[in-house]
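With one protein chain removed, the remaining protein chains of the complex are shown where they sit.
Right after this comes subunit A.
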Amino acid sequence: MKTAKQTFKHGIHPPENKEETNGLPIRQFSFAPLIILPLAQHIGAPSKLVIREGQEVVRGQILAESDGYLSVPLHAPVSGLVKKIAYVPTISGKMTTGIYLEPFPSSTQETLEGEAIDIDSASPEEILIGIQQAGIVGLGGAAFPTHAKLKIPDGKHCDTLIINGIECEPYLTTDHRVMLEQSDDIFLGIKYLMKATGAKRTIIGIEANKQDAADLLRERLPKNEAISVEVVPVKYPQGAEKMLITALLGKEVPSRGLPIDVNAVVVNVATTAEIGRLLPHGRGIQERVITITGPGVKKKGNYLIPIGTPLRYVLEQVGVDESVSEVYMGGPMMGVAVANLDISIVKGTSGIVVFNKEQIEQAPQVYPCIKCGACVDACPLSLNPSKLGILAKFESYEKMAEEYHLMDCFECGSCSYVCPSHIPLVQYFRLSKSIVRKRKVA
């Protein structure tokens, strides 16, 4: 048994809080009386509608097709009637075009299938098209179209495929359950991915708090394939692509670069399982596993929830405390607080965490930076958040970007987490980054 001792520099150890759901098997969620599907489910161009109001659709049918290369189609998660096409709210607060779909009362699990992608006969290009057609995007939360990520740029090659089973966000146990319950899909997915990228070997990276998943995958490792399972120490943000590459390969991805610059491609484990499950049947994504947890939830668990299920319906089904006061989509470190319960589950929703009044810090007193250095020793990229924060106050955005590598920051939140002065550093950096980007374009 080989255990990777390496990890990345710095990082933090927030309480994991995974015990309450990591032992609960994935359970199927019921269909909501109304499914609401925004067309913008992923990074890139929103899907383009191919159905009209009043039309009856079948589960698995394409409702909207990909609009260009950086886009994927959207499939019907349930058979039903397209009630209307109208603006729907999203988590960012923006309204986008969406489909209101009313499931048929006796909707079956019967699914429309498209063109199957056979692992043995398909070419790498065909696999990439198959992945795009299946509507697959990064399920870890980024929602970046997976086929675009797998496309190796000219002049580069991929040696190592890394399957990301780290799940370093506190509270979330989605990937953990997928690894325990869907190992066959994962291994088949890896086969597709290795063929598509030309990778010679695969490493499945798992954090030490999921040893049972690592043991299970090792036991079932297919023979004659260059796949290994590596367990890495628990540390946030170990699941960030760059941090995982450093831990497993001992290399650093160049600043502003991509994993392929060190001949690696990283794919989330749930995304991998989805590929293995959907491609052989030519199906599209209709549902995903989501951890619903947090002190405000009564029936915590890992649920298979149809895409488009309204958040309000989800919370009603699992039961939430009266005093619920904050709901996050994603984990508590990088997730987004929900302002409107009328939004719905999208492909990138990896978790729903509900906090009660007691967990919400009553807007702590913000002090000036006391230069304690805690943030400097927490930043996984060795940036200087203290200096960046001070520069942000002075609106020296150019200096932040040019001298202090602002644009490398991936908003992991480690710096804010440790800051005793409670400075909203990540918030500053998010704003500064968008200002720098706008100025560049202008």
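The rule we apply is simple: a contact is a pair of C-beta atoms (placed from the backbone, for glycine too) under 8 Å apart; a residue touches a chain by one contact, two chains touch by 3 or more; residues count from 1.
We adopt the following convention: contacts and distances are computed from a predicted model.
Participant: According to its UniProt entry, is the unseen chain "Ion-translocating oxidoreductase complex subunit D", "Amino acid ABC transporter ATP-binding protein", "SoxAX cytochrome complex subunit A" or "Sarcosine oxidase subunit alpha family protein"?
Facilitator: For the chain missing from the view, the UniProt record says "Ion-translocating oxidoreductase complex subunit D".
Participant: For the chain not shown, which residue from A:94, A:220 or A:371 touches it across the whole complex?
Facilitator: The single option touching the absent chain is A:371.
Participant: Specify the residue from the set A:6, A:123 or A:325 that touches the hidden chain.
Facilitator: Looking across A:6, A:123 or A:325, the contact with the absent chain belongs to A:325.
Participant: Going by the contact rule already stated, which one of A:64, A:333, A:352 or A:392 would touch the omitted chain in the full complex?
Facilitator: Per the contact definition at the top, the residue touching the missing chain is A:333.
Participant: In the full complex, which bits of subunit A touch the chain not displayed? Write them out.
Facilitator: 8-9, 12, 14-15, 170, 242, 246, 252-257, 261-263, 312, 315-316, 320, 322, 324-328, 332-339, 341, 353, 355, 360-361, 364-365, 367-374, 376-377, 380-384, 386-387, 405, 408, 411, 413-414, 416-422, 424, 426-427, 430
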